[in-house]
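Beneath this line is the structure, given in structure tokens, with notes to follow.
One chain of protein is taken out of this complex; the other chains stay put.
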Amino acid sequence: MALASPLFIAVGADPLAGYWALLREAFATTRGFGFSLVRAAPLTLIALGTIVSWRAGFGYLGFEGCFVLGATAAAWLGLHASAGLATGPLSLVVFLPFALLLSFAVGGAWASLVGVVRARFGGNEVLISLMTNYVAIFLVQYLVSGPMRAPGGLPESARLPRETWLPFIIPGTRAHAGVLIALVACGLVWTLLRKTAVGYEMIVAGLNPAAARYGGIEVGRRLILAAFLGGGLGAIAGLVELLGVQHRLVEGMSGGVGFTGVVVALLARLNPVAVLPTAIVFGGMTVGADAMQRSVGVPSSIAFVLQGLIVLFVLAGELLRRYQIVFFPLRSRARRKAIV
Amino acid sequence: MNGGMIDSAFFVTWLTGAVRLSGPVLLASVGEIFGERSGVLNVGIEGSILLGALASYLACYETRLVWAGFAAAILVGLFIGLFLALLYVTARASQVVVGIVFNVFAVGLASFLYQASLGAAASPEIVPMLEPLRLPWLSSLPLVGRIFFNHPPVLYLTFALVAVAHVVLFRSRFGLSIRAVGENPKAADAAGVPVERMRYVGVMLSCMTGALAGAYIVLAQVGMFRDTIVSGQGFIALSIVIFGRWSPWKAAAAALAFGAADALQLSLQLFNSGIPPQLLLSLPYVVTILAISGLFGSKARQPAALMIPYVRN
Partner (left out) sequence: MAKLVEMRGIVKRFPGVRANDGVDFDLAAGEIHALLGENGAGKSTLMQILYGFHQPEEGEILIDGAPVVIVSPRAAIAHGVGMIHQEFMLVRPFTVAENVILGLPGERGGWLDLVRAAKAIRALSARHGLAVDPAARIEHLPIGVQQRVEILKLLYRRARVLILDEPTAVLTPQETVGLFAVLRSLAAEGKAIVIVTHKLREVMDVSDRVTVMRAGRVEASMATTATQETELARLMVGRDVALRAKKAVREPGPVVLRIIDVRARDDAGYEKLRGVSLDLRAGEIVGVAGVDGNGQSQLAEATMNLRPVESGRIELRGVDVTRATPAEHRAMGLAYLPADRRGVGSIVEMTVADNALLGSQRRFTWGRRIFRDESAICAHAARVVSRFSVRTPSLDFAAGKLSGGNLQKLTLGRELARDPAALVVEQPTRGLDVGAIETVWAELLAERAAGKAILLISAELDEIFNLADRIAVMFEGRILSVLPAGKATAETIGMLMAGRAARRTEECETLG
């Protein structure tokens, strides 16, 4: 934060007042805190997806794609569910589980494709997953301009029926139940990694594939599982944003969360427990930025700068302490061969 | 599809668009080729393009001189390159992580600096741009003239750069050394090649051409700066490098292929065909994915030490 202060001064603003306004708006007011939570929900889910995949040694970066595909799946279900139901009106209690399952499956399958390419053929999952983002985004663009387009000419789908909307959980704010979904997901990921044998195997495969093979772990299978779970979580992020905020499928819904979620995961040192608080802080900064702008006159985008600087310096701090163990899973080619 | 529509006018429009759109990504990919050949994957090239675009816009805005914009971009690229190389090469950080974080940071920084310099509510002003340069005799050739020789000078310079890059990469000592560093840094080190220095140079070239590509977009294509002006062209440049097998002329062909797909979807929209444009847009990505998936055993062509930090032990 200290380093961004010169930027404040350069614009003729008072940094302390600015920070104060940001913090107050994002965390001290109910409304603002609600917004922070809204921002945090998809960030958390993407971060969890990053944790699950990266810690298993799978450097997946296709979360933007999983996000939009998950949102699409949920939108499709939402738009067609009421038509298909013969027995009375749609209810959230019935709809939501199916939507979650479908989104998760779609996102998981999407990411698993890349997982298979990596496990069976040794392809570079970093670059491949970056490019699958575009394919997914184009696919959704097509759907939203064509088959799923609402009458009216704008590239977006019809509004989803009210029954599919996630309810607000804090009165007076826009904080919706997606936050609870994110919270539950945190618990599930933590349980997976710390409390299950499969989670143990995934972590070992990520830390040391040769030792994992030696220990009887089928590294290729764990990799594909990690891909599936990571993609599924990314897709749920899309579902949450769709059903909690947008209520219709629109182009550009993600707002880059597929990448900022990864950054949140890194800030949380790939630890599922730390993710939600980190996401709230991170999201809160964006929320508070507007307040900062109003009070001090600094452009609201300084929030991004702050976020970026914080991340960069946290990372730099890690790198300087070389003997710290950091879970960056990119393996050399020699080890890559050991996985198949 | 109405057969009468597909005539020479269609082709000309399409191919001209293809060449026009391929310029910036090709420019960025030239430097990235050197970077990857030295063993460093610069995911942060996306951010470099964005910041170069901003720098060129601001410089041109202040000075009303187009070439000042390009100069500013080069300087910005140089500094970004130094910074990223420090993290990639000396600190031996994870190249992907640094790149992704840098991109996120660059988006914020660009947005901030733009608003800070020009005020948030200012309506974007168009800066002086490069006019298409009609090469004297060449541009009056029947079809080819319009397609290839009626573009801003930066496009010609980009292709000239491709030629220079090819020669340097494959015929000079520097090129040999840099390729060795990316294939087998241990052998290069044993032969006396300064591995870290080569990688620094590679990364800096990548960021500099990236920044220039940003200037290209602003000063020769769009005329102003927006947050979304880059939106993925850096990643496309990365794809082009792979698709072009880390070789400048092949990368040029790959860039034209991407440009063609992009232009095709625009042209087809004009002609109201039934093919979803997004299908065409996604095609280059699908092909690149197949190319680097290892399905066809082509992984062997990649610089063997790509993304592996070098430690002398």
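Labels A and B are assigned to the chains in the order they are written; within every chain, residues are numbered from 1.
Rule of thumb we're sticking to: a residue touches a chain if its C-beta (ideal position, glycine included) is under 8 Å from a C-beta of that chain, and two chains touch if they have at least 3 such contacts.
Since this is a predicted model, take the numbers as computed values, not measurements.
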What chains on display are touched by the one that is not shown?
A, B
With the missing chain put back, one of A:Leu154, A:Val184, A:Ala210 or A:Val273 would touch it. Which one?
A:Ala210
Hidden partner chain, touching residue among A:Ile170, A:Val198 or A:Ala274:
A:Val198
Residues of chain B touching the missing chain are 171-174, 176-177, 179-180, 183-184, 186-188, 190-193, 304
Which chain A residues would touch the chain omitted from the figure, given the whole complex?
194-198, 200-201, 203-204, 207-208, 210-211, 213-218, 325, 334, 337
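Assume only the chains that are shown with their structure count from here on.
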Taking each chain's centre as the mean of its CA atoms, how far is chain A from chain B in angstrom?
28
Note: in the complex, chain A contacts chain B through residues 7, 10-11, 59, 61, 117, 121-124, 126-128, 130-132, 134-135, 138-139, 141-142, 145-146, 256, 259-260, 262-263, 266, 293, 298-309, 311-312, 315-316, 319-320, 328, 330, 332-333
Within the complex, which stretch of chain B touches chain A?
41, 43, 87, 91-98, 100-109, 111-112, 114-116, 120, 232, 235, 238-239, 242, 276-279, 281-282, 285-286, 288-289, 292-295, 299, 302, 304, 307-308
